[in-house]
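Notes follow once the structure below has been shown.
As you look at this complex, bear in mind that one protein chain is not there, while each of the others sits in place.
== subunit A ==
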Amino acid sequence: KCFIVFQGEGCRTVPLSGHVGFDSLPDQLVNKSVNHGFCFNILCVGETGLGKSTLMDTLFNTKFEGDPASHSQPGVQLKSSTYDLQESNVNLKLTIVSTVGFGDQINKEDSYKPIVEFIDAQFEAYLQEELKIRRVLHNYHDTRIHACLYFIAPTGHSLKSLDLVTMKKLDSKVNIIPIIAKSDAISKSELTKFKIKITSELVSNGVQIYQFPTDDESVAEINGTMNAHLPFAVIGSTEELKIGNKMMKARQYPWGTVQVENEAHCDFVKLREMLIRVNMEDLREQTHTRHYELYRRCKLEEMGFKDTDPDSKPFSLQETYEAKRNEFLGELQKKEEAMRQMFVQRVKEKEAELKEAEKELHEKFDRLKKLHQDEKKKLEDKKKSLDDEVNAFKQRKTAAELLQSQAQQAGGSQTLKRDKERKK
């Protein structure tokens, strides 16, 4: 029952004559989201020993598993754990990613790289899913980092150059919320100066940190005030001490007790309020609509996709895909051709090898044959000479026999003659 003029869309606003019931739409949408569950991913960047794990434990009122890291890591690594939390009917899949070994190396030039690579890898995974032909986006477990808590060491002076370099590399990829860790090490007056120094350094170096949104009237005021309190000076503690008649999270020193949830002592409550109770949804939205879109745009442009051709005419979807497809097929063909060439080459080589072997065999055969023939001839010659000898022997034998028989005859007659002579 409203008469709002709706500009710029060419649509008239019409009045309703009764209750229709679509005012339940936000509830319908929210119910579906609740059934589906939510996920929230926080990245904690900071030097070893700045209390990252303790702060997470304090923020989420629980003891997450894990042992404190040592200072002797060879490089920066990222450790990630996922937890299922439930509060009333809301199921939250919380992923906490922490740097391990950040700031411990002697040469910190490449320290920021694993962090950037990790954040990009989560964008990449989402992009891959989005580009699939058969995709399941509405059931996808979103691992993209929604908030990056950057832990600043409580030196009281200024930001370290590592901090500036790292934040500069991260500010276009993730929502950065800078916090001063272990801020019970700084006195109140030093803290104010420290915050001013940090803010001015961030501004002068062009580092874009996350601004709590002020466009919605219901939260504009509180968000605006909180923006002025950045970076939040926090203290973490899971130890509870009795103060007055209540149990409170606190740290006890000989000179007094620091209460974590006392806003006069530190900004922990502000951080919790901003990070979880007011802007969690906005952090998720900014990650998706700003940081992810930027990553996607750059990645696709890198791959050679364009929205318009050199003449500024928009490419049709079909043309873009067709062009990419042809390119891909072309590459495939080239590879195929190269493989075919290689194959032909190999075949030729093998053929030559085989021919060579054949030739050798032939030669060997010829040699053997000749050898055989030679042997045979030798044998035949020997046989012939043997035959000749045999013949010769036979002849001599015959001749000898003849002579002998002649001799006998003559001898016989000789004998007769001798006998006759004797008888005379």
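We take it that a residue touches a chain if its C-beta (ideal position, glycine included) is under 8 Å from a C-beta of that chain, and two chains touch if they have at least 3 such contacts; residues count from 1.
The rule we apply is simple: contacts and distances are computed from a predicted model.
Between the names "40S ribosomal protein S24", "Proteasome subunit beta", "Neuronal-specific septin-3" or "VPS35 endosomal protein-sorting factor-like", the one given in UniProt for the chain missing from this structure view is "Neuronal-specific septin-3".
For the chain missing from the display, the contacting residue among A:Asn139, A:Ser161, A:Ser189 or A:Asn245 is A:Asn139, taking the whole complex into account. Only one of A:Asp23, A:Asp67, A:Glu109 or A:Glu421 touches the chain withheld from this view, namely A:Asp23.
On the side of subunit A, the interface with the absent chain consists of residues 1-2, 4, 6, 9-30, 32-38, 59-65, 75-93, 95, 114, 117-118, 121-122, 124-125, 127-129, 131-141, 143, 216, 218, 272-273, 276-282, 285, 289, 293, 296-297, 299-301, 303, 305-307, 317-318, 320-322, 324-325, 328, 331-332, using the contact rule stated above.
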